[in-house]
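I have a structure I would like to understand better, so I am pasting it below and will then ask my questions one at a time.
All protein chains but one are shown in place.
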Amino acid sequence: MTLSVKDLSVARGGVPVLIGVSFELRAGQAMILRGPNGSGKTTMLRTLAGLQLPLSGEVHGAEDKIAYAAHSDGLKSMLTVEENLTFWAEVFGAAGISAAVEAFELHDLRDRLAGTLSAGQKRRLGLARLLVTRRPIWVLDEPTVSLDAKAVEMFAQAVRDHLTAGGMALIATHIELGLAEAQVFDVTTHRAGPDALAGASDEAFL
Amino acid sequence: MKALLRRDLALALRAGGGFGLGLAFFLIVTVLVPFGVGPQSELLSRIAPGILWLGALLACLLSLDRLLALDWEDGTLDLLATSPLPLEAALLVKALAHWITTGLPLVLAAPLLGVLLNLPASGYLWLVVSLALGTPALSVIGTFGAALTVGVKRGGLLMSLLVLPLYVPTLIFGAEVARRGATGMATETPLLMLAGITLGVIALMPFASAAALRVNLR
Partner (left out) sequence: MSVTDQKPIPKRPSSFWSYANPVKFLAFSERVMPALWWLAGICLLVGLVWGFFFTPDDFRQGSTVKIIYLHVPSALMAINAWFMMLVASLIWIIRRHHVSALAAKAAAPVGVVMTVIALVTGAIWGQPMWGTWWAWDPRLTSFLILFLFYLGYIALWEAIEDPDTAADLTSVLCLVGSVFAVLSRYAVNFWNQGLHQGASLSLDKEENVADVFYFPLLVAIAGFVLLFLVLVLYRTGTEIRLRRTRALMAREART
């Protein structure tokens, strides 16, 4: 199983932001995306997740394999932690949430309404959702926001376990996750220059 | 799909507003009408089917902006779009949940409000039948409106402007069934047309809604 990206160009709001991105990710590998705000990390991750169309280029091996997590976790404050997780498990056709609950130490919170959790606890719940999807490729956009050091370690451990089990992870983050074996991909090297117009929605007008 | 339906129903029950608000609105509209047109019972009984249909339609419209907006804000729609569930199916389920929480209570409450408007005895059955058959179409069409305007801040008014013209055929045939029923005329033709619209809309509209939502998620 491989995720291969060839010559991918992506656009935000009709303006190209990244051009000619190519990489390959095999089972058990992780990749960290780095780059300043607005450099196109989120756009690229959304494109890989299939939420938006690429300008050009090909993505192979992503279809129905990606679990996507971004800034908002899709949690319902009026449902309990357990109900939130069970819902996503059922949507993704997976059974059992106990592994996810264990990995992110949500046991004591199981019956609390998600709306009563702290920001960090919510984030842990959002990340636990990744485990119940049973999808091999994790595409994560700033997963460690509002997590404390202990929770970050929890998360890093979950990623390591996922990789050991043959999964993959693509993570846009600023902090060091302690994933020694991860490739680092600096998006700034593929940043679209001001003259890059191919595929821009306004291209035809210039 | 069952999970999504269960979740939407649970949310409607717990967050409040879902069941109660639409019904209360329906009641208030019905109560206000006699103040507007006068208390003559023969006039009220003549316009009762139309008023009840219009009230149900507006109550339905009122709750549409919550249909997708909440899931849009907290990112649920993004995650649903990447899930194995086709977006078309997800939207149909959400329309179903909307119907159960809004349309169905309206159908059940309509006969009670018919009493207030002096609806003729022969009209009750057809009022309930026409509403039961027509309100699903209102929910499904409304989902399309919600999908179109989900990205627009404070898009409620815009959505009304887009959805109300789309409600015209359903309203015409639905109210016609109720009106003919109340006056003892044959109801087959409008009833069949209403059923046709509802079925057609259920079959085709989710594709348009999903297309619009995908554009908005981009």
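Each chain gets a letter, A and B, in the order it is written, and its residues are counted from 1.
Note that contacts are C-beta pairs under 8 Å (C-beta built on N, C-alpha and C of every residue); 3 or more make two chains touch, one makes a residue touch a chain.
Quantities reported herein were computed from a predicted structural model and do not represent experimental measurements.
Student: What chain A residues would touch the chain not displayed?
Tutor: Missing-chain contacts on chain A: residues 13-15, 194, 197, 200-206.
Student: State which residues belonging to chain B touch the missing partner chain.
Tutor: Within chain B, the residues touching the omitted chain are 144, 148-149, 151-152, 155, 158, 161-162, 164-166, 168-169, 172-173, 176, 189-190, 193, 197, 205, 208, 211-212, 215-216, 218.
In the analysis below, only the chains that are shown with their structure count from here on.
Student: Using CA atom averages as chain centres, what separation in Å is found between chain A and chain B?
Tutor: Taking the average C-alpha coordinate of chain A and of chain B, the gap between them is 37 Å.
Student: Please name which positions on chain B make contact with chain A in the complex.
Tutor: Interface residues on the chain B side: 2-4, 6-7, 10-11, 14-15, 71, 73-85, 217-218.
Student: Applying the document's contact rule, which stretches of chain A touch chain B when the two form their complex?
Tutor: 49-53, 64, 66-68, 70-76, 78-79, 83, 86-88, 90-93, 129, 133
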